[in-house]
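With one protein chain withheld, the remaining protein chains of the complex are depicted in position.
Presenting subunit A:
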Amino acid sequence: MSQPESALADAQAGGRAPESLAALAERYGLRRAIARPSMPAYLRQLWDRRHFILTYATSRSVSKYSESALGQLWQVLTPLLNAAVYFLMFGIILGQSKNIEHYPAFLITGVMVFTFTQRTVTGGAKSISSNLSLIRALHFPRAALPLAYTIQELQQLAWSMGVLILFVLATVQKITWLWLLIPVPLLMQLVFNIGMSLFMARIGAFVRDMNQLLPFILRAWLYASGVFYSITERTADQPEILRWVLEFNPAAAYIEFMRDLLIYERFPERWAWVTCLFWAVFALVGGFWYFWRSEERYGRG
């Protein structure tokens, strides 16, 4: 076998005494290539890549609709059509509107808010597993991918919110000072979504069947989140604990918060603030930590 000899010859080429390659590496300050950076270093790297994250998100949005004739118009058409279908189904055909004031607005608000989380979770779960070639070719903090997917959904949300606000204006016909607070629940939900997409990114990267299973989980979550019905009303004759559990669901909390501001002219109650904030912080910290723990394993067979 010739390679150990030749390596030794290499090491001796500069006229040095024979030494192990590890010692040689040590002497010249060379380091092993594989290592997970510490959390602060990781955050710094991620911040350095902010331009990549933004450009990647925008590029994905642009390329997503580039094949269709209407192009970027679909960013508005998708939420509009979504709202129309749900309104037709649950507002007119199944008819739930009698007990809930402003039911169409109630419904569409729920759909739009839930869709934001739903799409971010779906995107996050795919963000690592469908970008393996990118991960195997370039060095960057892998959290950039789920973050980019979340930002892409945020851009989509801006259009959805526009549609939603027009819809509420048309049906409820009232604007209040509370509307100024609309960015607040959105920001908390965004933070929650970032955490969720990081969490799901790691799951999706290693649990290969997750992408098949996820639609069912998300649909169950949708039905549990009071999008089509009012949790308070439905749990009126049920034990208190059930209502409490349902209302602690983060999706339900963000939806209720938005409905209070947008439709019912109510300043959200204290529990709503606490729940929304708790989930945002908990998901972000937990999701980030969970994702970072596997940083060096993404993209490895």
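Keep this in mind: contacts are C-beta pairs under 8 Å (C-beta built on N, C-alpha and C of every residue); 3 or more make two chains touch, one makes a residue touch a chain; residues count from 1.
Convention: contacts and distances are computed from a predicted model.
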item	value
Listed names "Sodium:proton antiporter", "Planctomycete cytochrome C", "ABC transporter ATP-binding protein" or "Heme exporter protein C", matching UniProt entry of the absent chain	"ABC transporter ATP-binding protein"
Contact partner of the left-out chain, one of A:69, A:93, A:138 or A:236	A:138
Absent-chain contact - pick from A:39, A:62 or A:94	A:62
Interface with the undisplayed chain - residues on subunit A	1-7, 9-11, 13-14, 21-22, 24-25, 28-34, 48-49, 51-52, 55-56, 59-60, 62-63, 66-67, 131, 133-140, 296, 299-301
